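Heads up, one of the protein chains got dropped from this complex, but the rest are sitting where they should.
Here is subunit A:
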Amino acid sequence: MTADRIADVWGTRTPMGPGAPWPQRVDQHLVDGLTDQDVDRWVQSACVLCSNGCGLDIAVRDDRMVGVRGRADDRVSHGRLGPKGLFGWQGQSRDRLLRPMVRRHGKLEETTWEDAMGVVVSRSRELLESRGPLSHAFYTSGQLMIEEYYTLAVIGKAGLGTPHMDGNTRLCTATAAAALKETFGTDGQPGSYTDLDHADAVFHYGHNVAETQTVLWARMLDRLEGSDPPRHVCVDPRRTAVAQRSDVHLAVRPGTNLALMNGLLREVIHRGWVDEEYVAAHTRGFDELVATVEPYTPSHVADICRVSARDLEAAAEIFGTSERIVSTVLQGFYQSHQATAASCQVNNLHLLRGMLGRPGAGILQMNGQPTAQNNRETGVDGDLSGFRNWENESHVRELAELWDVDPMKIPHWAPPTHAMQIMRYVEQGSIGLLWVAGTNPAVSLPDLERVRRILSSDSVLVVVNESFPNETTELADVVLPAALWGEKTGTFTNVDRTVHLSEQAVRPPGEARSDLDIWVDYARRMDLRDRSGRPIPRWETPEDAFDGWRDCSRGRPCDYSGMSYELLRGSPGIQWPCTEDAPTGTERIYTDHVFNTQDDYCETYGHDLLTGASTTPEQHRAARFDGRARLKAAEWTPAPDAPDEDYPLRLGTGRTVYHFHTRTKTGRAPELDAAAPEAWVEISPEDAEPLGVAEGDIVRVESRRGAIEVPARIAGVRPGAVFVPFHYGDVDKGDRPSRAANELTMSVWDPVSKQPAFKGGAVRVTRVRAGDGPAPAPPTTPSPEGA
């Protein structure tokens, strides 16, 4: 590699015109000046540092990972890798946890697997006997593999019978799932990345794709630099790289997304851009939608959202007059006030214009993490495995038969317990065993002061599968060293339903084991068995676990029944559904415009978008959706924690280009750490000036819950809003003030998706002292215009 891919985030342009194939460009990074000749073997995998899942090969030399190379034929990346994909994996070779640890006399001490598992199993047995399965909870991640998730789902739902399972996907893509379920009846991404090659308009709703999925942005940039480029529209309070390349940038006031969406819908309706035939044939609820959005005139929306009415009209016109539109949605919507309601309106816009199910017309309700999709599919987010409906007795029976257990054992009497509620039950003492895997809640959950108190409580045994010492292992009672990507075999699915196989390249360090091995070991020690006396789960290896999942997914939207390790090996990635009839996978779903809203097939009967109240099965039957999409609408309401004199600004938090999650891996990769070593806060020149804050000054950012001290970047963020990256934790903090964004955030969540509203809480900024130069924010972060 020659180019400096830290500075050149998106790499060299390979422009393309509409409908042309995206040219290949193979990116590679080998350590220590090694060349291809030094590599012993290349092992097939895909990147796990964001939801793109770019296909790559891992270079191995002397049983060590020494590099990565994009796979030229990969359908997601066509050979490309971004800075995180190129460099992030290197973090895996530092500071690893090598042996199990158990807390004794207040201190974590290294011990044997036998001893550590003994502690877990004896507490688990004791709790099951005294209080039953509702005393157990599992909180996982968007970074494990299908095999691991599905195994845990079966252990939790068929072996133990607990409804308390969720993943940190609740924090990132729960709203994507919820919005898809509300509109289309089940989860499942309507669009495909190839839609971007055809689109004549691209809408970004709270999605800073240039930083969160760099290779996807490279694809969009190649269209922008090619012939006949699409028009772009960006909704984001920050002037991101996406905003800078957009024809219309709506710098919406935080907390008002739904008002904006209602305004766009109203314009599309009033200007006569609705495809009436399509709406009549394929949707339900148009009249209610029209009535709900009617008050949102451009000038009213301009007042609420502080955007110009003319810009709103211009954006609506692009939506109303383009022929092939792709919309992408992410945390600017998902982690904000009225998340599900606003995200559903993106679906509604597409439905009103019949803008899906054909090349170039697609919706990407995005994921953040690499395997978030699988957490949702397998049901480790609490849902029933295979997008089944917990209120549908025949779906529960299907699973009971598959798992050979009494249907009563499968928790389906109430909605699954979401992460924040699990934490509340732990706080109240009714959950006595909390098992955390592949995530760092002591940095990533909102209101960290409270999270630390909960995790340190005496009434709960906190078990953590982890690979690095971090803020959460510091509070755990049992720490189990976990193998990482490249050290185990498994599969995972990216945001456009592309499944990749990732093969084991090297052995895990020390005594680390895969999460799959850890959970199978637990199940065997607990002697979990089905009705015929067979062990639960019935498998021990990744491939057998995959085959188990394949059976479970059969006949459901996420159908893997035609897939196998053999087919995946050497493939460019296969999109589900993949069945006997579609053995090479399916590029686009809903091409017949029949949606999954049939009473006996849907994953949910739906909810009231304002309160989260469930629609009953009877109400659903009476509404006769029968395969027609549900156009659901809601009025805008003001966001909670309104700014006032004491806390006059609204906080946004988010991901930035060089880091992922809580930096466990990327913070240990030298290039990425050097590129963005410290947190910062972005503040507009208008807000900074009266506070006497200049570029690089150390400022205190305070909310009603906590405070951090970080350098200020005077940036292109809308006045009244500030932004703090959420990656930075405090594991090595010592005496210095905190830099973790979630010290500031609130414990509130969307009523439907239960996703916490990280964005939008009220804060104040005060100057502490001068800094030693500009803020450590990388150049990719927004700067004031003209600067």
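Operating definition for what follows: a contact is a pair of C-beta atoms (placed from the backbone, for glycine too) under 8 Å apart; a residue touches a chain by one contact, two chains touch by 3 or more; residues count from 1.
The definition used in the following text is that contacts and distances are computed from a predicted model.
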According to its UniProt entry, is the unseen chain "Lipid-transfer protein", "Tryptophan synthase beta chain", "histidine kinase" or "Ferritin-like metal-binding protein YciE"?
"Ferritin-like metal-binding protein YciE"
Checked against the full complex, the residue among A:S227, A:S299, A:Q428 or A:T584 that touches the missing chain is A:Q428
Looking at the full complex, which residue from A:T111, A:T321, A:S747 or A:S783 touches the chain that isn't shown here?
A:S747
Contacting the left-out chain in the complete assembly, out of A:P415, A:G627 or A:P685:
A:P415
Chain not shown: contacting residue from A:D311, A:E474, A:D608 or A:D730:
A:D608
From A:P23, A:G570, A:P640 or A:P670, the answer for touching the chain not displayed is A:P640
Footprint of the hidden chain on subunit A, which residues?
131-132, 134-135, 163, 413-415, 417, 420-421, 424-425, 427-428, 430-431, 608, 610-614, 637, 640, 746-749, 751
